[in-house]
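All protein chains but one are shown at their positions in the complex.
All chains are identified by letter, namely A and B, in their written order; residue positions are counted from 1 within each chain.
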Amino acid sequence: MSAAAHGHHDLGFFKKYMFSTDHKVIGMQYLITGIIMAFLGGYLAVKFRSQLAFPELALLSGSEYNSSVTMHGLIMVFWVAMPILVAAFGNFLIPTMIGCDDMAYPTLNMISYWLFLVSAFVAIASLLIGGYGGAWTLYPPLSANMAEASGGGAYVIGKVPGLFSGGSLIITAVALEIIAFLIGGLNFLVTTINMRAPGMSIWDLPFVVWMIDLAVVVFMFSVGPLVAGAIMLLFDRTLGTGFFDPNRGGDPILFQHLFWFFGHPEVYVVLFPSMGFVGEAITTFSRKPLFGFKKVIWAAIVASILSFIVWAHHQFIAGIDPHAAVFFTIFTVLISVPFAAMMFSFIATLWKGSIELTSAMLWALGFIITFLFGGVTGIYLGTLTSDVVFHDTYFVVAHFHYTFVPITIFGGMTAIYFWFPKFVGKNFSEFWGKVHFWISFISFNAIFLPMFIPGTAGQHRRIAGYTEATFPAMAVEPYATIRIISTVAFWVLFIAQVIWIIHMIVKFYTGEKAVKNPWKANTLEWTCDSPPPHGNFATYPTVYRGPYEYSVPSRDSDYWPQDEKG
Amino acid sequence: MSSEARTMTFSEVPKGRLIIWLVVAGEMVIFGGGIVAYLLYRLNHIEIFDYLARFTSTWMGALNTVVLLTSSFFIVKAHDYAARKELKKMRNAMFVTIGLGGVFLVVKTIEWVPKIKAGLGLNDGSAFWGKVSAAPGHTFWLSYFFLTGMHGAHVILGMITIFIVWLSVRKGQNLHRVEMAGIYWHFVDLVWIFLFPLFYLSR
Partner (left out) sequence: MRLMGKFLAVFTLMLLAVSGYSGLFFLDNISSYGQAIDNLIILVTLIVMPAFVICVSLIVYFVIRYKRREGAEKALYETGGHGSKLAKKILIIDGIVLALDIVILFVAIPTWMEMEVKKVPTQGVVDVRVTARQFDFDFHYAPGPDGKWFTKDDVKITGELRIPVDKKVVLHMTSFDVIHDFWAKNLRLKQDIVPGRTISRWFQVNKSLIEKIHGFKATDWDTKVNVRDVISNGNVMTSILADDIHNAKTEKDKKEAKEDLKDAKEELEKVYKKNLLGKRLFEIACAEICGSGHYKMNAWLVVEKQDAFDQWLKKKVAVNAKKYEVVAHHSSQGKSISFPIK
């Protein structure tokens, strides 16, 4: 069995790049779709940030504003973070890192992508007919039975928005997207369990594979209730049922439970892969083993178990039983312990290392710093009484962007810069990578750090403009200036990403060919050619040791590939 | 295309059995969401729910339980015959399973039609059970249609799965697939064992 055996297949363009079952092509399809959706989500943010900074220009009406914030949130979570972090890099890395030629079920893998693409088109269709403007959390009754959240009373019997409305389409799209990822995720798990190279025990699996699989498990066990909830909501919207109609015995808060039972673990679904990328980059560029490898994984497992019993901290003031809130706050605050342990391990990995500040390493360090800040501000929100002040204010907005942006952009960029030479097969320019990092790092902080200030004062979310007439306490200085600072910084961040994409495209065509193992890393994907051919390995590797044997004292070389005998 | 992938197996579990168990686990959480929703509605309106459960036909529910259990027995038999390579008996047992799935659906349809005609689940349904104020009972019928409907969809899916497996194993290849279809069918059966007391016995 060798790659040459696959070489004689002469596949046409469509077979090769469109309806391919090769995990690398599917990974690339996920990545590119995700990036396109990211620019779409970013464009929505350009719209509403401009409205926020300059409300007197009246760029957006109330409902247009609501719709762009909502669609921004939904797109960024479901069509950017999920495909790029879990699906794209799961596809790239799992088969190459465990030393096999493809996924366990290649056709299923392809179906997963195409289902995902359909869901993306449905989401775009929803956006084109006006989108949905009731926040990405889709709370009924607003989302259930009203003409696009535009006013006019909830649950008027006989008045249903129907399937071809922005709201129904986006709910359908979310459901499809979830099914696509369930299919893809099952494939990841089976592949990791069944198709590892000879000699590879579970503790020889690289950190990132562990983390992606853990993310899939968390996703699989948390998403069910949301699927049920989405179908119920869709029935309310299209058939006129009343699952969430309080006048007919339904319960609006029930949906919140179904949503957040998924919604909180979802954060970890996207966080874990990202932590995996960062872990890989940090060990490789510090030339040190990942500190406390097993302990970090156990910490992640503990955190994922805890993540199933903290969901109601999103609902402290939503009208749930205040006694239950006490239970949830305890577990929420406790979840900081495993995460602190993971972060300390990353920092300990740097200690006495031999650190090389490549672009990927910069992004990884940027991830740790920004995500730490997101983590510590989470304590304010997980604690009952301070959440009363901060719930649904810009403090929350700033907090979750301090988690989601590190996860998606910083973690994603770590992965892209780290594995670009491998999967594209070309070298990129370190200079432009670093320029990209510094502009993004500074502008990102300039957007969200100031946002904590109005947040502390109680500036509430999803408001198209804070005028003297409605919210005078928020229309004054320094809040007005802070909104302008955030907006200008956001434009800078957006332009930095345009520079990045140009850099990547130019290097894709003109970059010099990458060597097999540019970072001198240990894991198996670096033993393939760059880019790996169909079938990945010339000879299938056997594994002799763990993935992080860097700087072993008895050896001259400071790395020791997993498949090197002796 | 799938033949191109190397099917190395290092764990003891064959990959087919592995993925089918994972599918079952994922589906259980989806049904779990629906059942939890039902239980929460029920907690809010215990008396009304108890009252309304009288209007579901217990004997049809019981009949369906028997039908599904019998079908499960036949798919076990099919697996047994597959192991002994008795192809004809295996094919027949699989067909009986599909047939019993069909019987289940027919009973379900007989049960559903008058309820749908009465508009339960959409209006207050007073035409069906008379003068009792039904507003909170709405959610009983919604959960009833939602959960039994979702289960019915899975019965259909299971029948299709068994049929596809039948196509691929009838000549004696891929006999291990009978077991996978069986696991899925048992899961469909199990869900019904949960739903039956919730809607037909609780009163």
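Just so it is clear, a residue touches a chain if its C-beta (ideal position, glycine included) is under 8 Å from a C-beta of that chain, and two chains touch if they have at least 3 such contacts.
Nothing here was measured: the structure is a model prediction, and the numbers come from that model.
J.: Let's see if you follow the contact definition: name the visible chains touching the chain that is missing.
T.: Per the touch rule above, the missing chain touches A.
J.: Based on the whole complex, identify which of A:135, A:217, A:258 or A:312 touches the chain you can't see.
T.: For the chain that is not drawn, the touching residue is A:135.
J.: For the chain that's not shown, point to the residue among A:50, A:427 or A:551 touching it.
T.: Selected residue, touching the omitted chain: A:551.
J.: Among A:329, A:408, A:445 or A:562, which residue is in touch with the absent chain?
T.: Answer from the full complex: A:329 touches the omitted chain.
J.: Which residues does chain A use to touch the chain missing from this display?
T.: Residues in contact with the chain left out: 56, 58, 61-63, 65-66, 133-135, 139, 141-142, 146, 149-154, 246-247, 250-253, 286-289, 291-295, 317-319, 322-323, 325-326, 329-330, 333-334, 336-337, 340-341, 343-345, 347-348, 350-357, 365, 368-369, 372-373, 376-377, 379-380, 383-386, 388-389, 391-393, 453, 456-458, 460-465, 467-474, 548, 550-553, 558.
The rule we apply is simple: only the chains that are shown with their structure count from here on.
J.: If you average the CA atoms of chain A and of chain B, how many Å lie between those two points?
T.: Here the centre of chain B sits 34 Å away from the centre of chain A.
J.: So in the complex, which bits of chain B are touching chain A?
T.: The touching residues are 1-2, 4-11, 13, 15, 18-19, 22-23, 25-34, 36-37, 40-41, 44-45, 48, 121-124, 135-140, 142, 146, 150.
J.: Which of the residues in chain A come into contact with chain B in the complex?
T.: On the chain A side, the touching residues are 1, 6, 21, 100-107, 157, 182, 186-187, 189-190, 193-196, 198, 200, 220-229, 231-232, 235, 239-243, 245, 247-251, 254, 257-258, 261, 535, 540.
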